[in-house]
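Every protein chain of the complex appears in place save one, which is left out.
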Amino acid sequence: MVVEELEVLFQERIDANEKIEPRDYMPDAYREHLIRQMSQHAHSEVIGMQPEGNWITRAPSLRAKKILLAKVQDEAGHGLYIYSATETLGITRDELIEKLHQGKAKYASIFNYPALTWADMGAIGWLVDGAAITNQVSLQKTSYGPYSRSMVKICKEESFHQRQGYEVIAAMAKGTPEQKEMAQDALNRFWWPSLMMFGPHDSASPRTGNAMKWKIKRESNDVLRQRFIDKTVSQAALIGLTIPDSDLKWNEERGSYDFGEIDWDEFWSVVKGGGPCNLKRLNHHKKAHKDGAWVRKAAVAYAKKYSNK
Amino acid sequence: MSESKDTQGELWEVFLQTKKGLPFKHAGSVHAYDKEMAIQNARDLYTRRGEGRGMWVVPANAIVAVDPSDDSSFFDPADDKVYRHPTFYELPEGIKNM
Partner (left out) sequence: MELLDLSRFCMRLGDSCLIMAHRQSEMCSKGPFLEEDIAQTNLGLDLLGQAEALLIYAAELEGKGRTADDLVYKRPERGFYNFMLAEQPNTDFAFAVVRQYIMTLYLSRVYETLAKVDDETLSGIAAKAVKEIAYHQRHLGMWIKRLGEGTEESHERIQTAINELWMFVGELYEEDELDLKMQEAGYAISGEAMKAYLMANISSHLTEVTLSVPKSVYMTTGSKKGIHTEYLGYILAEMQYLQRAYPDAKW
């Protein structure tokens, strides 16, 4: 079969909502798009361990410590599920990590903001995980089988993440005046970056067209962002916190909230490396990788030595 | 003891049995450098929430799969063997225990 025919058949399968599996025919551009999106997603899970990991040793109760440690570990696990799914596209984990270190692969910009206070553990779980879950629930229906299956598994496991974050920030919101101030401050700092997690407006998102046609992405950035805002506003009100957006207003006609304009200059500047923690996050990952090289080599050598025994 | 290459290990496929007596189902993959490590890494990754009672780990390159282009010749011929299914048969009304 010639490529044109294969591509027509491929698109027919996509249109019929069939899942594409690793050994099936897929256009090169589809494969490349998936590798880019999935590796970015996997790297985000792994880099996302750092802002919260930074608070495990300072968690203020045994309960909080246990939960946070388990949660950050889950993120490692989720990174691993998605790396494995990405590997089915014919790229190795070594290559994926190398691309991250070279700056050729991205991760979610949200993790380039610092986690400064314990209230940030609340804001990250509530808002950042909340935004990620909104996106991941939608991605459960993505057209690539291994990606879709990893999303189903991740959504199931992440259901506790957002709750733990909300619990942390809710406890602080009804705590001492200092705690309440920390809670509001965390919301102020994480609100807008959380909205940016959904990416640029649909009109400014160059790759969305193909991604929607191939059903890699099932819903647009703006639709997902709106859904997140609509469900989060009342959660803030319930614990007496104020969302830092003076334009936020219920729109009866649309049945949704109107909201203020996102600072896209900030968004692009952080994407391009100008966030407060870009360098720190990447250097942390590089250092762990470098420090672990002798351990990995020992494992390789041992396996070689005993492979025939 | 020779110098060796720095890698992320080999790919292994993990199969979990969630309850004794049930079949093993594919749970996902894991990296490891050898068998002993593979089964431990699989345990640490795929049974964190008590999902496992039994587990198999198989080197990914040991799996033989049907090529998608052979799908139709492998699987379609079974589609018309309706007589292999119990609903194909007509039985008298009121028959019991069959």
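So that you can tell them apart, the chains are marked A and B in the order they are listed, and the count of residues begins at 1 in each.
Operating definition for what follows: a contact is a pair of C-beta atoms (placed from the backbone, for glycine too) under 8 Å apart; a residue touches a chain by one contact, two chains touch by 3 or more.
Worth saying up front: this structure is predicted, and the values here are computed from it rather than measured.
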Residue, one of A:2, A:16 or A:62, that touches the chain absent here: A:62
Touching residue (missing chain; options A:79, A:165 or A:193): A:79
Residues of chain B in contact with the chain not shown: 1-4, 8-9, 30-33, 36-37, 40-41, 44-45, 48
For chain A, the residues touching the chain missing from this view: 46, 49-50, 53, 56-58, 60-62, 64-66, 69-70, 72-73, 76-77, 79-80, 83, 118, 168, 171-172, 175-176, 178-179, 284, 287-288, 291-302, 305
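Heads up, the rule we're going with is that only the chains that are shown with their structure count from here on.
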Centroid spacing, where centroids are CA-atom means, of chain A and chain B in whole angstrom: 29
Residue numbers on chain B that touch chain A, as the complex places them: 1-9, 11, 28-31, 33-34, 37, 45, 48-49, 65, 67-68
Of all residues in chain A, those that touch chain B in their complex: 21, 23-25, 70, 73-74, 77, 80-81, 84, 87, 92-94, 97, 150, 153, 157, 293, 296-297, 299-304, 306-307
